[in-house]
Each structure stands twice: as structure tokens, then as C-alpha cells.
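Of the protein chains in this complex, all but one are displayed in their positions.
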Amino acid sequence: MMSDRVKQILSWYESDNPGTLSKLRWILGTGTLADTGKLVILPVDQGFEHGPHRSFAPNPPAYNPHYHFELALEAGCNAYAAPLGFLEAGARTYAGELPLILKLNSHELLHEERNPMPAITASVDHALRLGCAAIGFTVYPGSALNNAMYEQFQALAEEAKSAGLAVVIWSYPRGEQLSKEGETAVDVAAYAAQIGCQLGAHLVKIKLPSEHIEQEAARKVYEKENIPIKTLADRVRHVMQAAFDGRRIVVFSGGLLKGEEALYEECRAIRDGGGFGSIIGRNAFQRPRQQALAMLRKIMNIYLGKE
Amino acid sequence: MMSDRVKQILSWYESDNPGTLSKLRWILGTGTLADTGKLVILPVDQGFEHGPHRSFAPNPPAYNPHYHFELALEAGCNAYAAPLGFLEAGARTYAGELPLILKLNSHELLHEERNPMPAITASVDHALRLGCAAIGFTVYPGSALNNAMYEQFQALAEEAKSAGLAVVIWSYPRGEQLSKEGETAVDVAAYAAQIGCQLGAHLVKIKLPSEHIEQEAARKVYEKENIPIKTLADRVRHVMQAAFDGRRIVVFSGGLLKGEEALYEECRAIRDGGGFGSIIGRNAFQRPRQQALAMLRKIMNIYLGKE
Amino acid sequence: MMSDRVKQILSWYESDNPGTLSKLRWILGTGTLADTGKLVILPVDQGFEHGPHRSFAPNPPAYNPHYHFELALEAGCNAYAAPLGFLEAGARTYAGELPLILKLNSHELLHEERNPMPAITASVDHALRLGCAAIGFTVYPGSALNNAMYEQFQALAEEAKSAGLAVVIWSYPRGEQLSKEGETAVDVAAYAAQIGCQLGAHLVKIKLPSEHIEQEAARKVYEKENIPIKTLADRVRHVMQAAFDGRRIVVFSGGLLKGEEALYEECRAIRDGGGFGSIIGRNAFQRPRQQALAMLRKIMNIYLGKE
Amino acid sequence: MMSDRVKQILSWYESDNPGTLSKLRWILGTGTLADTGKLVILPVDQGFEHGPHRSFAPNPPAYNPHYHFELALEAGCNAYAAPLGFLEAGARTYAGELPLILKLNSHELLHEERNPMPAITASVDHALRLGCAAIGFTVYPGSALNNAMYEQFQALAEEAKSAGLAVVIWSYPRGEQLSKEGETAVDVAAYAAQIGCQLGAHLVKIKLPSEHIEQEAARKVYEKENIPIKTLADRVRHVMQAAFDGRRIVVFSGGLLKGEEALYEECRAIRDGGGFGSIIGRNAFQRPRQQALAMLRKIMNIYLGKE
Partner (left out) sequence: MMSDRVKQILSWYESDNPGTLSKLRWILGTGTLADTGKLVILPVDQGFEHGPHRSFAPNPPAYNPHYHFELALEAGCNAYAAPLGFLEAGARTYAGELPLILKLNSHELLHEERNPMPAITASVDHALRLGCAAIGFTVYPGSALNNAMYEQFQALAEEAKSAGLAVVIWSYPRGEQLSKEGETAVDVAAYAAQIGCQLGAHLVKIKLPSEHIEQEAARKVYEKENIPIKTLADRVRHVMQAAFDGRRIVVFSGGLLKGEEALYEECRAIRDGGGFGSIIGRNAFQRPRQQALAMLRKIMNIYLGKE
């Protein structure tokens, strides 16, 4: 039976067909955090995005695509997200074992751009044939190519929803008019969350917001309206407002490999600010397996309110 | 029974199928101004266009997508216009309660351009599935990318009309060859109205025209033909001529949050110049709810000739 | 019964289906010049192309779209050409009253370019639904964007012919490698006519050629072959050779509002040089109605050989 | 009955359907050179490519599209190639009289570019409706836009072959990295022939190669391998090797109007080098009719080995 919390969350998605709702329910009902309305997702797209050596050499078993299916399963994650090749390589062995999110676009680092845009490297049909629960798609708000990404997302999301899939957006501000620290500025993060929600994503993935404010027009509002952004929990709370007053699922990314305590602090802030959870890649698969499992268990305990 | 005025207005749309006419009739027959041929529309696309903080922090309940459906309903507006995410988030709760206009394109401000162009962020199919009365689309006459926007509009409007929807155009001149004040110049506003009508929109939204004249070739005509443009009502009257001699519905936007009296003056000028009404966003949802309702009531009274 | 002259003209269109031939026959069989093989067409696309004030303020009743249908009918024109909005606004009232030509592309002057290209603003389906006899399309030979226009024309013309419509091309040389006077140079005008014919148009509209020669490679030929271009009638005769030795219908545009006598002189030269007639917009609708009707009557008399 | 030589030639086209083979057979079996495996083709696309005056003023009857059908028929050419307008203008009168090749792309000279690319000005459907034997298409190897042309060719050639048509390519090297004399250099001509064949054309049209070598990397090979390129016949022989060791039909273009003797010399070299024949436009239609017929008769005699 669905928990009341999951029922409530699903009730916010007023336009979706039962096929799509069942996929959201599958994600929310899987793993250690099943039925709590909280999520921890394992994403492994770094082999394409940063190169195989930078991604997997710290923990060589992770070169093998099966490793990540098993890590996500054993850790009790809600879902596993990866590009086409990685999912194809385990599709039969792990069919139906856990919700899969197929990343439909990817970007490599042998060519870097000030206004980046990923390539479309998989399709909605692929997601259906692989038995996925959702498609995943990256947009870079602030890139000079933003329109092209929004239009690709629009078309793919519409096709996915019609086919009864859920839609996850990676909303990562980048581009020539944003400073480096502006990419995680609180105003920019809130804007990125709003864009993801207005574009119709079911689940929005953003980076944790810093205290920095990037845009002058925004700064005036933060000051005039006295919006609290001092603590990370404050900023998560503010970003959740921008996510339709909390009526859309937002998860926060873990970023670079870092110390465990720092990670736990972040998760507590996400939880206290009303965020829905974490999407943790490098911090999981770049650690030795047992260490990663212990860490993920602890993070899930934080979301369960046990730590 | 349809009023004679509404019958007259509908008679001007000589090429539309009964499905589209019934949607226009729904919009003209809804709310406080029902059957008068006048309109007040609530548009809430600013979360995407300017950011969530700049839009909703002045009145935080407005972060919630349900807020705007209720504001439009309670105020007796003719229709509510918003992008995909906002409409999806209330589609079931408010199904059939009031005419909805789905904005099919959107533009964000994390990247600004001299020749802007919005991204297509929703489809005609979305509008049909959400039970909308119309699609909305923004063009920027004067942008170096104007052709691309006109061609997108052409294709989407044709599809919408075939599917029995009405078509609303936001015709907002911008771009490298226009001065800032030229964007609202009276010659430019009249040109923007003409373009919207020639493109086949049923309802054209433009900005209120100033006394400024932007183009030299136009100035000669205004002087030679002695076209009256001194008062705002004169200019509205002139713009209505450009809208097929008044045979197309034109509404005027409220713009930035401003004092109530200034707003009422504008509405009287629109009414006296033969305009069809107002499309008021920030001036409505950035005020506290009761204040906004009182203001909208007063504006509707102006259009009813009571103030 | 079709006149021998019309039969002869139709015989030159060897590849067209009966549907298209019947539309050409409708145009050639309408109005004061019916069955003579001569044509006078009323085009009203200037509201979009130059702005509403520059187009209609000299004769304000012309703001109303019905005005032009009635002017064309009362004057006995062979056809009326306009963009989507203007035709939609009279489609029901004047259904079947006279051959309509839907302009499928349009260009506005709030943004000017050295290498212009119009936007596609209507479709072949629109033309069919509006009961039109033909589509109209503008190309700018000499623009750096010429290929794009030719390819759009190719696709739309093929679709129109398959649907039994006639195809009219506005072939107006412009672009960075042409001088201002080169746009109407006799070599360029002949080239523009040839391009229109080779692209498969049934009816080609060009500007009246001046005595200027633009291209060096062409000048050598004019001198070597001693091609007569001294009088306007000579030049029309030369252009008609370039139109498949006169086997394609070519009409000449009237251009800016000018004195009546100058206009009559031009029409006599068109007639004497073997041209098929005139397409007269501003010189018709910018004059007061009665004056315009008298003028058009006189022009038709010239083509009838009565003046 | 098909001659052994024609049977042999057709046997090299191992992937084509009977429809396409029958069109190749039609071309090879038509005119004075029928069944010899040699070809002389009349191409008349210069009205679009260079302008009507430069093309037809030297022999004014050539303005008339019927002139060229008759010239090709009377001269006993294997086929007549032209753009859409010219073929449409004779399609009914000469239906089935001789193999027609519809040029699907065209380029005009009112705008010149360093990296030229023609516009697509007709379709495979046109070719079918006009009863053509083949489509013709121009590519400019060496242009910065080469990829776009190859991809257009690929799509159109595939469509044409599926519909049972033959495919002719004009492979004319041009572009910013080629010198003027490099356009006809022997290494470049051989490369152009290879590209045409690898792209899947049945019949490749190239310019006659000069003794010049354009690319350094190629020069080393010519010297090391001692490839004979001294005489024109040597160079034709070399180019035929590049055409799949002679297993593809290659014809050579006549170029600018020139003296008859020079032309005959070229044809003898083509014959002696193993080329399949000539495609002769300006040298045919710019001469008075009787002179052209005599010249073409003589050229055919050369290919028949009689002169």
C-alpha cells in the first residue's frame, strides 16, 4: 500500500497519465527510503562526462558496468541513472531489479566550451526497450545555447510522458554570462529549480546553493524582502519555494569526492530545508565498495531522521 | 445567449472553425466582464522570464501554482495564461473552471541577448491535453531572429487552429535596431499590432504606446497625415486602426508593479481609445491577495464604464 | 468558352494538372480584362512589409481588410493578393467572389538586413482552406540567403501544384553584391525573370527594368549582341525573351505612389513590349477610392488597346 | 536487343533494381551512339547558372525551351539535361521522345561565393512526374560546404534509385582551398571522379583534367609511382582508373564556347583515354542550329571511330 506521503507527492502531478505516475511511484517505493518521500539516487555518467580514468581509476572495479547496478541495489538506492552504453551492458541481468534512469544527453571534455551543450546520445525508445522508469536530461541555464536545450528537453519530455515514463532534469547553470561562483549562487540555483519545474520535469536535480548572489536585479529583491539565505538549510528551503512551493521533487548533487562528514552535513541541511534527497555519484563509486555502502547507509539514516 | 457585441466580434474571424470560435466565445463569456466584449487576463510567466525571487518573493503565496488559478477565478478574469509547469500543477484541480492559455515559448534571463528569442517550451498537444482555450506565443518584431519566431508561430498557430484552439500573440518589439524607448514608440506599437494580426492571431497583446516615434519613414507619415497621438487614448485608437480597423481583439499589458491610480488611468485610456482590455500580471500577483482583488474589481468597473 | 488567347497561354504550361490549369484559367478569366490574356492584380502586403501607418494612413479606410476585396472587385482586377491575416478577415464574406493569392512569406522593416529573407507566414493548407487560386512567394535573387529562399519556394510550389493551385513568384533582386540601381538593372531584371521561370512559377512578378546594366559579364553580351534596351518597351521585350521567349506570364509592379500619367506611360510600355500586365498596390489603395477606380479603369483600357 | 557492350556496362551496376537499369539502358540505347557504350549529352542549365543573356543572346532561338528538346533529338544525343522550368515547358510535347535528366540543384550568379553551394530547385517526384530517365545533381568537392552537398546528394540519390531512376552527378571541384587552376588539376579531377563513384552515382560528369597537380601529398605519389599524365588521353585514362578502374560511366564537359577543332581534339582524347563521351552545352546551343548539328554529328563520328 502506498504511504500517505507518497500519495500526497503524486497528487501534485496533476497532468500525468497513470503510466507516468506508476513510474514515479516505483522510484518513491524502492530501496531503503521506500515510501518515506525521500530519495537517494546513484548517477554514473562521469565516464562520458569526465573520462574513464578520472572516473573509475580510483576504484577499478567500477570500470565494469555491472558494478553500479549492484552498488545501487545493495545500498538500497531509489534508482540508478546512466548513459546508454552502461545501461545496455546490464539491461538483461538486472531487468526489473531497480528503477533505471536513462540519461538522454551527454557531454565530453575533449572539447570544452564557454557555452556548453550536451549531445543527444539516446532516445525515449531506448528507455522503453531497456525497461527504464525515467529519462534524464541535462540543461545548462545561462548558456548561449539554452534555447536549444530547452527545446530538446521539451520534445523528449513530451514523448516520454506520453509513453508513461517519468522525467528527470539536471538543471546546471553555466555559460558566458555567469561567473564560476555564480553557477551555484543561491539566486541562480533557485532560478534553475524554477526552470526545471516550469519545463515540466517531475524530478529536478540541482547543485547545492552557496550564499553568493549573482544577479544585481535579484540581489535587490533578496535585500528588500529579507529572504533568509544564511545557512545551507535556509537556502535549500528557499530553493524548494522556487520549486512550486515544494510541490516538485528536488534532489541535490554530491559533487566532487569529499570527506564523509562534509557530505553528512550537507544531507542534514537538505533534509532540514525540506529537500527530497541526494543524487550521489563520485562520492559513492569512487570509494571502495564496503566504504561506499556504509556511507550510503548513513546518509539514508539521516534522511530517515535517525542521525 | 451570446450578446450582440460578442456575436459581432466573432463575426470578424471569418476563417475559423466552430471549435476555435467556441474557445474565443468561452474567453469572452467568462468572468466579471462576460459578454461585454471587454477582457482582463491574468498572465503568470514571470517565474521563467525574470526568475522566481523577482516574481514571487514580494508575495510568497504566489510561489504556489494554485494561487494564480484561484486569483484569476476569484477576481473574475476572462482567462489565466502561464507556461507548462504552472498549468500542469493545477490542471486537474481547476479543470474546466476557467479558460487557460498555455504559453508555448519562454525566455530566461540567466543569458541576455541583444536579439532575443524565446525557446519553445510546450506544444499544441500539451494545450489540448490540459484542456486549454488557447495557446500563447511571444514574438519580438525587430529582433534579428524575427523570422524564426514568425515561422514558429505560423506552424503552431496553424496547428492550434486546426485543433479548435484560439491563438494569442505577445507582440513585443525588441532588438538591435530599436532604441530602448523605441520598443514602446507609437509607430512601433502600431506595427507590432499589425504584424500580430497579419500573422493570423485572434488576440494580440502589446505594450501601451508612448508618444515617441522611432522610425524616420514613419515620422514623415505621422506629420503629413496629421495622425493624433497626443493622449494615450489617441494612441490606443491609432493602434486599434492598425489592428484591422478594430476588427481584431487587442489587449494591453500592465508592465512593472506600479501605483494603482496610474494603472486606472491607463485602463481608462484603453477603454476610451477602443482597446479591448488589459493583461495584468505583476500588478496583480505581487500585491497581497485582497489588495489585488480590490484593484482588479476596480479595473473591471472601469471597463464596464462604472468608474 | 475560353478565348483562343487563353487557350494558347494555358498550352504553355505543359506539366500542370487540370486543377492548377483551372486556377490559371480562373485568374485569366476574371474581371475587366477577362479572356484577353492581360492582367491587373491588386497586391496588399505593405502593412506587413512597410508598416500600417506608411501603408494605410494616406487613405484610412484601407486599414479595414474588407476595403481591398471590394476595391479589387469593383475595379475588375484579375486577382487580389495579400498575407494571411488580411485574407482570413474577408474569407467568408467574399468567398468565391474573385481569385485570391495568398502570400506565403513576409518581411518586416523593424529589422533591416543587407541580405534580406522573408519569413514563411502561411502555408499551402491555408491557401486551400481559404479557397485561394494561387500561392505567392517572394525571393530575393542576389541575397546571400538566396538558396534558402529557392528551396522554400521549391517545396511550397511543388506542394501547391500537387494540390491544384497556381504559383506566383515575386522575383526581386536584392543583396550585398548588388548596387541600389542594380536591383532594377535590365540584365538583373532579365535574370530575375529567368530564375522565376526556371523555378517553375506560373506567373512571375518583377520590377520594371531600367537602362542600367549591373554585371560586367552581362554588359559584354549586350554590347556584342547589340540587344536593344533604349526604351522601356525594348527592355520589357527583352525581359519577356528571358521569360522562356514569352511563354510564361510576367507582370510588372507599380512601386511607390506616383503621378497617374507616369503610371499610364509604364503600362503602355509593358503592353507594347509584350508584357502581360501590372500588379498595382500602393498606387491603387493609397488613392481615394473613386480616384483609384478611375485610374484602374484607364489602365485596363490601355491593356485593352483603347488608350 | 542489347549490345554486348551495353550488357557489360550494365553488369557493373550490381546493386540497382531493374527500374534503374532500364533507365541506364534507355540512355545508352538512344540516338546516334545507341548501343556503342558512348554518349553525347546536351545540358542546358546555363540560363539559371550564368543568366539568360549570357546563355541565349548569342543564338536567340535558344530562349525558347522547345529549341533544346529539338536540338537534342535532331542531333541524336543520348539525353537532354535541364532544370525544372525548362523541362516543364516541353514535358507534354516531347513526352517519351528522348531520355531527360532533371537537374535537381541550381546556382545563380547574382551572388557569388568562395565556397559555393547550389540550391535544391526540384525533387525526385518532379523527375517522376515529368517522365525523366535520371536526376542530375552538382557537388563542389573542396567547398567548405561539401558535406551539405554530399548529404543532399545521398538522400536524393537513394530516393531516385528506389524509384527506378538513374543518377547523374556533376562533380566540379571548387572552394577556398583550391587554386583556380587546381579546379581542373589532374589529381583533383581524379579525386572528383572517385568521389562521384563512391557516392553511388551511375554517371559522373567532370571537367577535362589539365597537367597541373594541386595537392602536395598527391604530387609525391604521381612522381613516385610515375603515373603518366603528359597527354590529355593519358589523363583521361588516369581519371578512368579513379572511376573504379573504368567500371563507372564518366563523361567530360565541353566548357566555354570554343573553336570546333579544339573541341574535336578533346573528344579524340576522351575516346582514346577510355572515357565514355561528352556533355556539350554552350558549344552546341550557342552556335546557329545547322552549325551545331554539323558539329555534333562530327563529334559522334569521332566516338564511333570514324574520324
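Note that the chains take the letters A, B, C and D in the order they are written out, and that residue 1 is the start of every chain.
Please note the rule applied: a residue touches a chain if its C-beta (ideal position, glycine included) is under 8 Å from a C-beta of that chain, and two chains touch if they have at least 3 such contacts.
Computed from a prediction, not measured in an experiment: that's the story for all the values here.
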item: Residue, one of A:His111, A:Lys180, A:Lys230 or A:Lys306, that touches the chain absent here; value: A:His111
item: Among D:Leu42, D:Ala72, D:Ala89 or D:Val188, residue touching the chain not depicted; value: D:Val188
item: Interface with the unshown chain - residue positions in subunit D; value: 12-16, 141-144, 146-148, 150-151, 154, 158, 173, 175-178, 187-188, 190-191, 193-195, 197-200, 215, 217-218, 221-222, 225, 227, 241-242, 244-245, 247-248
item: Absent chain, residues of subunit A that touch it; value: 47-48, 50-54, 56-58, 60, 63-65, 83-93, 106, 108-113, 117-123, 125-126, 129-130
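In the analysis below, only the chains that are shown with their structure count from here on.
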item: Shared interface numbering between subunit C and subunit B [over half = same, under half = different]; value: different
item: Inter-centroid spacing, subunit D versus subunit A (mean Cα positions, whole Å); value: 58
item: Centre-to-centre distance between subunit C and subunit B (centres being mean Cα positions), rounded to whole Å; value: 36
item: Residues of subunit C engaged with two or more neighbouring chains; value: none
item: Pairwise chain contacts, counting only pairs that touch as defined; value: A-B, B-C, C-D
